[in-house]
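Let me begin by presenting the structure, written as structure tokens, before commenting on it.
Note that one protein chain is taken out, while the other chains of the complex remain in position.
After this line comes chain A, so read on.
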Amino acid sequence: MLVNKIWHCLLIGDYMTKRFTVIILSIVLCTSVLFVSCGYNSSDLYETQEFLMGTVVLQKIYHENAAEIAKEVNDRIAEIESTMTINKPGGEINLLNDAAGKEYVKLGEDTLYVLDKAKQYAEISNGAFDVTIGPLVKAWGVFTDNPRVPSKNEIDELLKLVNYKDINIDFENSTAMLAKEGQIVDLGGIAKGFAADEAVEIYKEHGVKSALISLGGNIFTLSGKPDGSPWMVGIRNPRGNDGSYIGIVRVKDKAVVSSGDYERFFEKDGVRYHHILDPKTGYPADTGLIGTTIISDFSIDADALSTAVFVLGLEEGMKLVESLDGVDAVFITADKKIYVTDGLKDTFIFKDESKEFEYVEKR
């Protein structure tokens, strides 16, 4: 109605009315420009970071009482950490490892769930992701101040202890047991993914409409940004610094998790050894990849798969991801080529400030 009246004034009004209407209209326009531009700022964004699970947990929450929600999330993550860590004493996984080859131990719902998921991903990746890699992680000491290269003999001996099929889970009695003495489960490649999913559950319980959490780069985006646009998640440049990226994925309600040889590594006699061990060889995975990223609906899947495909290599990894519903991936090879799965062709933005990488759109 109002619009009609304005048109009326503009079309058939006398000269003064026209002029008056135009002036009023432009004032309205300019005020709305001011309102829109000033109104859309990040004043209702709550951002916090905390050192947890051996990394930085960053949360960005758009919601009232976001501080309390963030605190609840951090407490939950701390709880998961103390239950599943093997880097500190106590917790259920330490109990499981200590009782390896001896007896079944009672475990909580969380641990049983994560162990079961870990087994599933070991199966579908044909052992490329295997949480019983623990004895080798320990021998290499990649996460300690004094990493070393174990002897071939030592590695071959320890490899006998690596087999996800030795994780026996008894759901009826909520217990589990590792078959052989000396076996060690290390949930480092999956626990952060689980924690991110749990964080998202907490957001949803509180009715949060828009949030983002990063557990040391394991990212989950809840919905899109408050204006409805997707979150822009940079894919880490494996040869650049923290914060540098080779491309961007635009996502809503997705987990984005990267694995790479740059996360933890050490050099010995001019050779670079990274932390992602191949459960088949006992040595750092050497399949021509330097970085992999998984985009999926749940973070636990993305976390396990990003490691699995890193170990599998480009061809095998691509095959695995394409066989799974709702999962996409970005692969970065040692010769600095970037490959993405079909599902990402439209949402991946190749943006490499280092100008060292090449995006291979067609394979």
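General remarks:
Assume contacts are C-beta pairs under 8 Å (C-beta built on N, C-alpha and C of every residue); 3 or more make two chains touch, one makes a residue touch a chain; residues count from 1.
By our rule, contacts and distances are computed from a predicted model.
Only one of "NusG domain-containing protein", "3-isopropylmalate dehydratase large subunit", "tRNA N6-adenosine threonylcarbamoyltransferase" or "Protein FixA" fits the UniProt record of the hidden chain, and that name is "NusG domain-containing protein".
Listed residues A:Glu72, A:Glu263 or A:Glu316: the one in touch with the omitted chain is A:Glu263.
Of A:Val105, A:Val185, A:Ile219 or A:Val321, it is A:Ile219 that touches the chain left out of the display. In the full complex, chain A touches the omitted chain through residues 15, 19, 22-23, 26-27, 29-31, 33-34, 37-38, 42, 49-51, 54-56, 58, 60, 145, 212, 214, 216-219, 225, 231-236, 241-245, 248, 256-258, 260, 262-264, 293, 351.
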